[in-house]
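To keep things clear, I will list the structure first and then write my remarks on it.
Removed from the display is one protein chain of the complex; every other protein chain stays in position.
On to chain A.
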């Protein structure tokens, strides 16, 4: 890109360019702050923004063993007794 000198601009325009530049950078910053703030408040940033010890703050226990999942509809492998309920896997009659 051919460079265009700022030297032949009057001070009004130079000030205006500087102000517009500052506005654009601050706009980018503000967008970033909102992302960070939202991530923190919605709780999906704890891995990035919280110390490991304060995960309890969110009522989350550090995962130690990924074994069997107790959720009825979960498809994670686990012990036979804890697997998903077969009846729940079938679609309702109206969709068959």
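Worth a mention:
Please note the rule applied: a contact is a pair of C-beta atoms (placed from the backbone, for glycine too) under 8 Å apart; a residue touches a chain by one contact, two chains touch by 3 or more; residues count from 1.
Convention: contacts and distances are computed from a predicted model.
One subunit of the complex is not drawn; among "Protein transport protein SEC23", "Transcription and mRNA export factor ENY2", "Regulator of G protein signaling 9 binding protein" or "Mic1 domain-containing protein", its UniProt record names it "Transcription and mRNA export factor ENY2".
By the touch rule set out above, chain A reaches the unshown chain at residues 1, 3-4, 6, 9, 12-13, 15-17, 19-34, 36-37, 40, 46, 48-51, 54, 57.
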